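Below is one structure. I have some questions about it.
Missing here is one protein chain; the remaining ones are kept as they sit in the complex.
As written, the chains take the letters A, B and C, and residue 1 is the first residue of each chain.
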Amino acid sequence: MNKFDAISPLDYRYYSDELKPYLSEEAAIRYQIKVEAALAKTLADNGICSQKAADEIEQAARSITAAEVYEEEQRIKHNIRALVNCIQRKVSDEAKPFVHLTATSNDIISTAEALRIKDACEQVLLPELAALEKTLIEIAEREKETAQIGRTHGQHAEPITFGFTIASYISRLGGRILKIREAAANLRGKFSGAVGAYNASSLIIRNPEEFEAAILKKLSLKPGSHSTQLVEAEYTADLMHAIISAMGVMANVADDMRHLQRSEIAEVYEEFGAQQVGSSTMPHKRNPINFENVKSMWKAIMPRMNTVYMDQISEHQRDLTNSASSRFNTEIVAAAYTAAKKLKKTMKNLAVDKESLRKNISSSAAAEPAYIMLAALGHPDAHEAVRKITLSGKDFLQQLMADKELKPYLAKMTQQQIETLKNPEKYTGIAAAKTQKVCDEWKSKI
Amino acid sequence: MNKFDAISPLDYRYYSDELKPYLSEEAAIRYQIKVEAALAKTLADNGICSQKAADEIEQAARSITAAEVYEEEQRIKHNIRALVNCIQRKVSDEAKPFVHLTATSNDIISTAEALRIKDACEQVLLPELAALEKTLIEIAEREKETAQIGRTHGQHAEPITFGFTIASYISRLGGRILKIREAAANLRGKFSGAVGAYNASSLIIRNPEEFEAAILKKLSLKPGSHSTQLVEAEYTADLMHAIISAMGVMANVADDMRHLQRSEIAEVYEEFGAQQVGSSTMPHKRNPINFENVKSMWKAIMPRMNTVYMDQISEHQRDLTNSASSRFNTEIVAAAYTAAKKLKKTMKNLAVDKESLRKNISSSAAAEPAYIMLAALGHPDAHEAVRKITLSGKDFLQQLMADKELKPYLAKMTQQQIETLKNPEKYTGIAAAKTQKVCDEWKSKI
Amino acid sequence: MNKFDAISPLDYRYYSDELKPYLSEEAAIRYQIKVEAALAKTLADNGICSQKAADEIEQAARSITAAEVYEEEQRIKHNIRALVNCIQRKVSDEAKPFVHLTATSNDIISTAEALRIKDACEQVLLPELAALEKTLIEIAEREKETAQIGRTHGQHAEPITFGFTIASYISRLGGRILKIREAAANLRGKFSGAVGAYNASSLIIRNPEEFEAAILKKLSLKPGSHSTQLVEAEYTADLMHAIISAMGVMANVADDMRHLQRSEIAEVYEEFGAQQVGSSTMPHKRNPINFENVKSMWKAIMPRMNTVYMDQISEHQRDLTNSASSRFNTEIVAAAYTAAKKLKKTMKNLAVDKESLRKNISSSAAAEPAYIMLAALGHPDAHEAVRKITLSGKDFLQQLMADKELKPYLAKMTQQQIETLKNPEKYTGIAAAKTQKVCDEWKSKI
Partner (left out) sequence: MNKFDAISPLDYRYYSDELKPYLSEEAAIRYQIKVEAALAKTLADNGICSQKAADEIEQAARSITAAEVYEEEQRIKHNIRALVNCIQRKVSDEAKPFVHLTATSNDIISTAEALRIKDACEQVLLPELAALEKTLIEIAEREKETAQIGRTHGQHAEPITFGFTIASYISRLGGRILKIREAAANLRGKFSGAVGAYNASSLIIRNPEEFEAAILKKLSLKPGSHSTQLVEAEYTADLMHAIISAMGVMANVADDMRHLQRSEIAEVYEEFGAQQVGSSTMPHKRNPINFENVKSMWKAIMPRMNTVYMDQISEHQRDLTNSASSRFNTEIVAAAYTAAKKLKKTMKNLAVDKESLRKNISSSAAAEPAYIMLAALGHPDAHEAVRKITLSGKDFLQQLMADKELKPYLAKMTQQQIETLKNPEKYTGIAAAKTQKVCDEWKSKI
């Protein structure tokens, strides 16, 4: 298969080799093999089969490829039985009966899925998110004193600092990283058989729950408090929620950054390669395509949470209507990784235009401090008084100072308070200190 | 790339070669090339360049591969400019300036996408849905007289026929086929330039709207009533709605069929291959895996309509946050095709168990005709009278006939009416005739 | 119930009296009564009961309130039987048996729902959307010559006119209005009984399909080609898609307008009342709260399409798992109306700041015409030549004119072409003419 014969954008365009050992179908089968081997070994540990048989099974399993299994599946229409057949063909008659013994297909599949998704999160996704977090912390610390106009409703509000803007993402992304970490570590395996009551294993093993725990321990997993043919769907749902909500935070970063790149705002910009083309017809364009891509990936993936929620419902001890759909879960991990990687790289190269930042702090930012100080000084209707001044559309400070009714209050203001009104770019509250505090907190947590 | 290195289930598991010429990334670039060639020819038709230059461009374009374009994109970070560069390298200096002239990237991309999705629908998806419809019609005509208990709330209601059950799907799927047909034929292209006002083309072409229509006509497409950098998103949204709602109908068929296969109901079953394995641990199982798969594919795809709806919103003359996400639209077509193909094959092999069908029609089905006839004969509270009889839990007919209060009404019933009460499997209304009528209607429409 | 005891924002905050006669629960029951009356009359037309009995039923039905029906439902746990009981209590013993005769509950409910949603669309939603469309047309015609910079990726691209921007919404919203109109008119009723095979009616009526058609005709509805206990779900799904995609267009308008109100862009603004407060702490703020609200309503409603899609699936002749969920469909209509009304009002009061519009057209807009004209004059690599000039960051026109390599091509340009380069605000393609054309088209269609 040529890469460009693929239909999925994740395969022909956004594929990253780091994902292959966990998220490819070849990897899925590698992990199922690992699980079959752990089962064989535990059977041997319990004296059901010989150690030699277990070794044979492990050995045989290692040589099997996805292609081989798919070919056998083509013949018998059952994917795990196909895997079992492939293993059995490569072992002695003595070992044959112990391949897969006591297991239902889904003991293997559920456990293997938990394991590879856990590994993908811990080995690939979480390190990349941590690297993004680190990049954000570097920017925030660097720019913690750089004044920027705060914006609400797309309107100039009160000043903050650019580092403070970034601190918001640090805190939110940090929280999501902890959630993903916790949910990935909490994925569970199972070896409770076809309907969850350990029917098969209890026939030949004295304590089937201990037997299950022993297999899973070999794989660094734990069982849940109950299972049917399926591991409880909520472990995966919690992880997918954590990942998708992390993508939401990244999409917010991307949206903010691309708006700050608007021609009229121009506070930040993506560095452009010398060879890079902005538009096929408008040679002057510098488009925020990487930020747009991060947002777009979120749009593609976010609604899939509904698939995860629908897969919570499986009739009785399980129906198979979650089979095809849950295969797409790995794409959520892949897309999150792709977004994190792109966002990290783009943020690393983000240039800040201090000239624009300065220019965008307008004098109207003095309205709030004026109102607060007047009120604190006892003006009974300070908000309304200030609102009326702003309605005039003329220079705020000038109007304020000239207002007769306000004179007695202005007279009571300290020199420092007057300075704040005159230099609204200094009216940044505790933005710089708070930024550093947030950075310190998350440096210690991630 | 090995097929099993893919992450997407659509690529490693559900891929179908029929989709490749339309839905692969190679195909995407093939279609973009087609559009560039149509543009060049129309430039020549308008005397902007020579016919020879246009031929050169078309010739050169044909030899280009996706791999080549991706390599160039790697260098300049712009996919359509990469394509243009690849073409320009293969033509004479005389032809060079006319490659892509007047076009913005998205004139090419939007038009090519419309074209290949239209083709995929018309060449692959719709024929498969029509074949499924035909299969359903065959079953319905064959089984139009086969009595089946109708079910509401999972409870036995009144009898119908199995053909009538199928007629429901014929009518609903038929309606969806018409919707997909209409929406696919209604996809639009555009050649209105970077912001939709024909800025570039109006510099060198007298009537740029005619110029646009001429290019699109070569591709059997039409422009919309207005465009920005983008074709209006609603043409695609309508198609995706049509496809996803068709998948909903297929999911309903699948759900019904797998419930009719429940061990206790057993009215239908999927034919099983002699080699086919039902379960890796329960050798006796005959699982409705194909129907389950059709339902599951719907679960995976349905929520993506939300992505399509989010992609309706693009700031001003367009932002690019629909770029990655809209690349996944082709997957909706692919999944619908996969579901249709699987459902058709499974329905073709569906076996009907007449013994079970007969057994499942219970005598309680006589309650409704009893109530209707009593009421029509003037009983002032027939529903309540019959409800009380059913509460007893004893044989309905016996209780009814023995009821003293009802005697005068029963005496007025015709022999035929009494027969209906005694043989509820005959109480199928106009099920058979209606089934045939539905079959005839849709045979003529599809 | 106090209005502010309500939980739903649609009831305590966004409620509009125009919606009450169609979308309230009182209205639901009013419509069910209408349907019961039409049934009784058709029974009389067919000689099943006397005209007098039918009149009695209609009369009795009119006096019934929702409260009465809910009280009876409390007792017997069945909403339609409750309605029937309420009617029966008010008619003579002679008329009693003919109330609801041959109908299943859902004949009444489905038909009544189709009717009231159709009416709500035709009487309330569509007129409001048409009024919005008219408002947009007025703006577009007024501003068709007002130059505005076109924006892609939030970056200045090529100039258009503000009217042309609005024309995009006219065309898209116009298309949606036609879709809603079509889908609303296409809603269907049913009188095919409990499982769709006309079991009950065929007992006492010779041609039950004609009987069904006759009842529905009295209500200006038609039956579908097939029904079970339910009307096919796709008629409603098509309407909900049409409405939700119309909300998507409105959300796009809202997003664009609120961005054009950004402090740095300031091309438009919502008119503010003299008493209106922008912020509780920042007295100077003028926030685009109405546009934000329109976008937010879309966010609340759009995902509900997934509910509609899930409701497509109903087991066998119907399960009831669509009952509570489909009750929320009316909220989609209500929210769309609320959004349309708010958007219309806000657009009516939209002020355009021509000074800002002029200021925002920068000289870089000359890059595209320069490239196009150079290419048309035969420059073999015009795009790259222009791209390099823009990289310098200096005044584009000056650099262009000074470029030695380009001299021979510049010499060939006409005076008019040079003028376009010097006055990029004139480089608006056919924006004005196209705007008028779009206005004319939709004035004739809506």
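Structural remarks
Keep in mind that, in the parts below, contacts are C-beta pairs under 8 Å (C-beta built on N, C-alpha and C of every residue); 3 or more make two chains touch, one makes a residue touch a chain.
Just so you know, these numbers come straight off a predicted model, no measurement behind them.
Contacts of the undisplayed chain with the visible chains, over the whole complex, involve A, B, C.
Residue in contact with the omitted chain (choice from C:Ser105, C:Asn207 or C:Gln399): C:Ser105. Set against the missing chain, the residues C:Thr111, C:Gln148, C:Thr236 or C:Asn322 yield one that touches it, C:Asn322. One of A:Thr111, A:Thr228 or A:Thr390 touches the chain omitted from the figure, and that residue is A:Thr228. Summary of contacts with the chain left out: across A:Leu10, A:Ala167 or A:Leu357, the touching residue is A:Ala167.
Annotation for subunit B: contacts to the undisplayed chain at residues 149, 151-158, 258-259, 261-265, 274, 277-289, 292, 303, 306, 360, 362, 364, 367-368, 371-372, 383-384, 386-387, 389-391, 396. Where subunit C meets the missing chain, the touching residues are 1-15, 19-20, 23-26, 29, 65-67, 70, 75-78, 80-81, 84, 100, 102-105, 108, 193-194, 200, 258, 273, 275-282, 287-289, 292-293, 295-297, 299-300, 302-307, 310-311, 319-325, 327-328, 330-331, 334. Interface residues of subunit A facing the missing partner chain: 48, 81, 84, 93-94, 96-98, 101-102, 150-154, 157-161, 164-165, 167-168, 170-172, 174-176, 179, 193-204, 208-209, 224-229, 232-234, 237-238, 241, 244-245, 248-249, 251-252, 255-256, 259, 302-303, 305-306, 309-310, 312-320, 368-369, 372-376, 378-383, 417, 420, 427-431, 434, 438, 441-442.
Here is the rule we go by: only the chains that are shown with their structure count from here on.
Counting C-beta pairs in contact, the chain pair with the highest total is B-C. Interface note: subunit A and subunit C, two copies of one sequence, contact each other through mostly matching residue numbers (shared numbers exceed half of all numbers used). Overlaying subunit A onto subunit B using CA atoms gives a rotation of 180 degrees, to the nearest 5. When every chain is reduced to the mean of its CA atoms, the largest separation from subunit B belongs to A. For this pair, subunit B with subunit C, the centres built from the Cα atoms lie 24 Å apart. Averaged C-alpha coordinates give centres for subunit A and subunit C that are 34 Å from one another. Residue positions of subunit C touching 2 or more other chains: 151-154, 157-158, 259, 303, 306, 368, 372, 383.
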